[in-house]
Structure formats: structure tokens, C-alpha cells
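Here the complex is missing a single protein chain, while all its other protein chains stay put.
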């Protein structure tokens, strides 16, 4: 089987595993209060040019989204998100479990716009409705699209105007930064967002998301919130070791660029075969729409997820590349597809 | 520095790390739906002689306690715990954050008794009070004591009588099972508890607690609850690999027995020096009461936590041994103490 | 000013006030455990032909919806509602505050259908999504429409098939039962719904909603939930006195029918004037679409709410009649409107 199911199919990049092994005998204070986490946080602050940012390490995306939004919002405050947003349909209602409504906007390409934020904020009238307080975006989005720097800036400005916080779920931030045509770097996120995450799980770590909180008003007592949510790891230094390893020598962005590159080749191959795509994704997720029979046959040799159930004889599937994917994987897939489509 | 601060000072036992490395390139389905987790769960069911138990893997103690109690209790239901219970003062109110009150019992040795449960249940009268529904115990307890099989049985019977579930936080279950005088094994917990945990973090894993749910009424939808709580790990097979490694060839209990043994030598040495102990602990935590000045001097060479702040010139400290501790650590400590006490 | 703003503009029907005065000196046990509440509950059980129903009295609609859904749902379970449902946008996120997501369906006429339920239930796939568990309907709906008995039956059947509870918010149940063309009575709700409310606040009471729980699995510990939610009134007998007064001699339905009748005259008058209506409402809410300038002038003499903000020069308003409205109110409005529209 060749794996295109997701980008968390393989455990850790060798550099990460090697670092874990090298420091395995270290004895550290618990709960992330150790030199490894300090070093990784310092690296992140430097990358982001944000010397005053708070940096926390959590295990996964749902956990970091839930903990952050739970810490940032008051009971009557809501998040605003695209309908396809990860917090809306893929996290088992974890934001609502914390007590907060999510106000959703239809957004075919997965991206929020200032106009959507404006409409949502105008629509909530008075004390019988929740107060929109935080715009949740993900970059890359759930359909692989990427916000440009200009788009991020206009969202930032709209948030200021509307009294919203801007939060970016960066589970695939590496893919977003290195996507062709992308022009926003770590430091831009630090300037434009009140908080954002740098995802490790989908880009080489065993597990781990770094949460960067640049808005100083949101920083106090965050570690209390983490512990209360069950999101504090006893041997927290395991995060520090992993993030230091993956951020060294630009490895994090290199791995993401590599995955994007292979996905780009998939996209080109699909287009050459005349296959329509559900989403114009420049990043490591590709969404071809294929005849049902072809999808069935492909499933014998490749793993992938169904993005859009069968309709009119065609099914939308999701192909995801990772740092561990190879050109051979891509070529094999395209060759097989070409045969099946004949 | 010689470490007695806690039993999660060192990352992973070599066998665990080696297994992680060996299987690093495997490609698995996500979220714990993989063959490694299946194998580890099967091993645990067999150890526990509980073929129908549901086994889940979570990252840490607070997370598993919060997720389990949140799943098991209805909004008006409460947990009952010893005042020293870990959920009472060491988990930042995570149970209450889920909406549940904890009814506490003073218990000098950290152990709940049937009489305490009876008193709590009798004291809650009608709809103006919460309904006690789950007895939370930890074994070993927070003060190192261990429930005997007879004690566990009498708690079990009391719970049946009072309509309570029995939940055992086994963050140090290995230490409990292997403590001198202990007569309850894995299979006893499976029979007597509705759910219990087998702690890995404090006994050789990088991280990980196995939750064993034997009461079938508590099993449905638990994975939904995990995901909602942010407790589902994307690369879940990392749990399976670790638990399989540590449970192989009785390693889990051997490591715990070793830590208990070294703690026992500490206890004997302290008693030989005439040092009073705060708790009659047969397990891997030892709580000597020492002159303030001695404590200060010890802190120059050894790490440990303060258990009881200075009073009348004496401070209670906590010494914890782990699978990585050595007889030399113990001997050095005792020799140094002997000098200081002179 | 003539009032069409809502149906809770006037305090209590004289029969209700008179009863409160008559029994003012009675000394009763607190919290709704008194003979007056028992009598009112018995009357409701008889009306509903539901001798085993549990009947509880709460202060208002948001409170009863929040308390009921909070009691009926487990943490991972969600309600399904029309987008216009009262719990979605008019109750400040109270359902989410209790931890539950609401899955919404677009429904132009405010009514859920079996197909919508089917679609929602099919769309939630596995442990990464919440579990739909309760269909929330309101009758009359927020746009004044009314479910027929056949529609209620088909919803009931769909709920059985899909494993959903059926809950009807009857804040305006009197209006629903007495609307022209309506063929469902109290007893039908008792058969078809797992729980429903009989709204008093909008039909003659100072305040008060009766919750009727016919599904016996949902009955235990409901009073605990009420108390926990702050929904238990110390002098609970005030509910019993009011409900007994309004349910005597069919007064409840007579008042509702009277309000519906006057609204029907409004509708006919509007149609005669060629005014389009936003909703085909047979009940006591009427939604004309009027030129902005006319709306402004009407606001000088009449109270009403804006239902749909100005668009293309026209504004949708909501006119609500109550038991206290008069034919003169209606005639004055229509005459004034006729002049303004010329």
C-alpha cells in the first residue's frame, strides 16, 4: 500500500527520533519547565521575531484549539469560523463542550474574509445573542488553500475594527508558508495574529503543536488552563527536544516544501489526465474528483480518504503527501490512474 | 544532583525507546485504530483476565481522570475522594471544570473507607445536593500507602450497596501491585473496579496511561469523549508500541518492584537514623520529617519536593525512587544525611 | 401606543392575578412540592392523557430549553434544529454554554422535516463528530407556522428510526393548537414527543412554562438538574396557582384562539392592501413586508419588531397579537396603514 491517507501516517522524522534517543537519560523538571522547552521556545520567538511571545507546547490540534479558545473567550463570547473549519466538524464539539458557540460562514475555498466577519458581527444583536470575539482560521485550510499575506492583513484589520481576536490554527503552517505563491512567514503571523500554532504532528514530530501567544493580554494563567484541560505533559521536555530538532537548519520548512512539491506533481499529473479538482490547493492536500469505479480500484493499492461521497457517479477523494512521501509514490499513483481512466 | 524529585524525571526505559525506534517507519491508521494499540489492549485484557474490557490510551493522569469522570458522570453527579486525592488539589480543578463537584473525606493515610463513603452518601439529602456517584481512589495513594485486597473488596461492596462506581487512578499501579504486603493484582482491579488506569508515565514510558473500563455500561461512546476532550493522539500507535514494550516479560512490574525496593532501603536507613516518617509508605515514595537546616543542606545535592512546609523547625520532604534510581543514589543520600544529622 | 411588539407585553390575565391574590396567604412547602403544583400537574396530565408524565414548572423559555436539553443529552450529543430555531440565535448560546453543539438545518418556513434529520444524522461520521440525539422543534415556529399532526407524526417516526429524541418548545403551544388548520392537540404532543413545553408566559401568565416529560427514561433526577441550573423557584406554588387558573374551563386555548383570530384579521387586511408577507403564518405572529418610510411612520403609533432589516427599500416587521389585543387595535392599524400606503 502506498499512503496518501494523511500527513500523520509515519511517526517521527529521523532527526527527531535521534534527538529523543540522545537525550533520553536527561533528568528534567516536569511539566515543560525545563531547558529543552526553553530552548525551543527561544528558537520559535526568534523565528517569529516576537521576543515577548508566550510559547506553549501541546499534544495535538484539538487539544490546542480547545485549550486556547477556552482560555481566550468569556462565557458569552463566540468564535467565528468557516463552515469547513476544523473546529466545526472534526473535533467532536470540543469548543461547544467548553461552553462556546461557533458562528459559521459558508466559504467554498475554506477561507474567511473581512466581509464574512462583518456580516456575522452585524447579525448578532444584543444580549439575546452571543458576542463574536475570535476569528478562527486555519492555514493551510481544510481544503488545502492558503491565505496570502494581503488576505491575512485584511483579516487582521477587520478583526481590529470589529473587536475580534485573530487565531490561526497552523496544524499545517509549514505547508502554508512554503506553498507556491505564499508570501507570509512566521514573523507575519506573529504580527497579524493574537495567537497561532506551529503544527509539528503533521510535519515530522511524534506529536506536538507549539502555541505562540503574541497578544500579552491573553498570556496570563495560560498554564493553569493547560493543566485544567489535561493538556500538560509530565515529561514536557519531550516537546522541547522534538521542536528544537525539527526547527534546526530550516528542516521544518524543508520538509513541508518537499511535501508541497510532491503534491504539486500530483496536481499537474491529474490535470494532465483531465481530472477535475474539488479545490485549487497549492499545498500538500489534493482533492481529485474521480469516477466511482476508479476510486474503488485505486483503494486496492493506495490509502486515501473520501472527501465528497459519491454523487452522479463520481467521488471526491483526498490525497495527502508528507515529508516521508516519495516521487515514486506519486508516479506510481499517476500511472495507475492513467490505466484506470482509459 | 541525585534525583528523588519524582518518578517522571527520566524519559523512557531503553526497551521502550528501542521499540519506538524499531517501528518508526510503520504507517498506521490514526487515532489509536491500529494494530499496535490492538496488541497492547489485548495484552492488558489478558493480564487483567478481562476479555470484555475496553482499553483506551491517554497521555497523562489529569487527562485520563478528567475524561473518564466526565464521561461517567451526569451533570448532577459527584465524585467522592480523599482530601489528599490527586483530583482534589493537583489537577487545577479539572473535574469541576467538567461540571462535577468532588465530595471529600479527610483520610490521614490517603485511603477511602466504606464508612467514609457511607457518611458522604448519607449526608447528601435530596435535590438541593449533588448525588454521590463515583468513588475515586488512587493506588498507590498520594502518600504512598497501598490498599490491600481486603480493603479493595470492602470498598467494592460498599460501592455496590451505595450505588457508586469504583474508579482507581493507577498512575502508580505498578508500585501498588508490587509493594511489600500488597496482595491485589491486575485481575483483582478488573473485578473490583468499574474502571481503572495502568500508569505508564511514572514507570518507564515517555508518556501514557491505559484506561481499563470493565463496566460495560460505561464503554459506549468513550472515544467520542476522548476526542472532545482533546485526548485523542493522532499517532496513537505510539501508545501501543510503548505499552507492548513495557508489559513484555513482566518488565512493568519488575521496574516498579525495583523502585519500591530502593525506597524500602531508604525507609530502613531513615528509621535506623531515627528519622520520623509522615506516612507508612511501603511503595516508592518516602516522606521523612527533617530539621529545616538539614533539608536546606540536602537540597544542595539532591532533588526532592516539600510535602509539609516547615513547622516547629522541621520540614516534611518527599523522596521518590524510579526504575532508573540506583542503590548508589540511596546510599549516598543516607550517608550524607547521617553526617548532617550529627 | 398600540402594542404589537410581542405577546408578553402585559402581565397576567385577570383570572391568573385573581387566583394569586386569593391564595396569597397560603403557607406551602417550598420548591414546587405543594398541593397547587400537584393540582396543576394533574390537570396537565389529564389534558395530555398522559398519566405517567412528569410535569415541571419553570420560569421562562430559555431556562426550560437549557435545563431540559442539559438533562437529556450526554456531553458528546447534539441537538438538531432549524436555523431559525429559538435556541439557535435568541438564547445567547445557552445550549452551547451547557456543552452541546446544535446542528442546524436551513428551513425557510421554520419547520424541520424527516429529510433534514436524515441528512444531519448521515453527515455525522464517527468519533470526530458529535452524535445527533435530539430534534428540537418549536410550535408555533419562530415564523408563526404550525406543524400539522401528519408532520409531527412523520417527525416522530423519523426520530425513532434515527435514534433521536423529539422535543417541542411550546412557548406558543396554545397558538399552535388553536391555529386554523391545526389538528394536533395536547394528547398528540404527549404521544409523539419525548418532552414538550406548554408556554404560559406568552398566553396569560405572569411567567411560567410547564415541561411535560413523557419518556420515562428522561424523568429521573430532573429536579436535581433544575436546582443546579438555578431554575427552582422557592415559592413554587405560584406556578401551580397560575397554571390551574389558566387551564380551567379551557381558558388557555380560548385566549390563544382569540389572539390567532385577531392576527388572522390583520393578515386578511394586509392581503387586501396588497402587502406581501414574509411567512404564511396562521397563528398570532404576522410578518408584513412594507416600504421603509411606512415602517417609520407606523412606529410613531404602534410597537413592533423588525424581522428583516431594510433591503431594496422594504423592511419586514413582526406584528404579534395577544389575549389582551382588541379588534380596535387591529382596525386602527389597518386604517393607518391604508392611509400610509396611498
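Descriptive notes on the structure:
Note that the chains take the letters A, B and C in the order they are written out, and that residue 1 is the start of every chain.
One rule holds in what follows: a residue touches a chain if its C-beta (ideal position, glycine included) is under 8 Å from a C-beta of that chain, and two chains touch if they have at least 3 such contacts.
What you see is a predicted model, and the numbers here were worked out from it, not measured in a lab.
Of the chains displayed, those contacted by the omitted chain across the entire assembly are A, B, C.
Of the candidate positions C:43, C:154, C:201 or C:215, contact with the hidden chain is made by C:201. Only one residue from C:25, C:249, C:312 or C:328 touches the chain missing from this view: C:25. Of the listed positions A:28, A:58 or A:225, the one in contact with the omitted chain in the full complex is A:225. The chain omitted from view is touched by exactly one of C:67, C:244 or C:315, namely C:67.
Counting over the whole complex, chain B has residues 75-76, 78, 89-93, 96-101, 127-130 touching the chain that is not drawn.
Although one chain is not shown, part of chain A still touches it, namely residues 31, 70-71, 74-76, 99, 127-128, 130-131, 221, 223-228, 232. Where chain C meets the missing chain, the touching residues are 1, 3, 5-6, 8-12, 14, 17, 20-21, 23-30, 59-67, 91-94, 97, 201-202, 206-207, 224, 227-235, 237-238, 303, 324.
Here is the rule we use: only the chains that are shown with their structure count from here on.
Between chain A and chain C, two chains of identical sequence, the interface residue sets overlap for the most part, with shared numbers making up over half of the total. With centres set at the average Cα position, the gap from chain B to chain C is 51 Å. Taking each chain's centre as the mean of its C-alpha atoms, chain A lies 42 Å from chain C.
Residue positions 224, 227-228, 232 of chain B are each in touch with at least two other chains.
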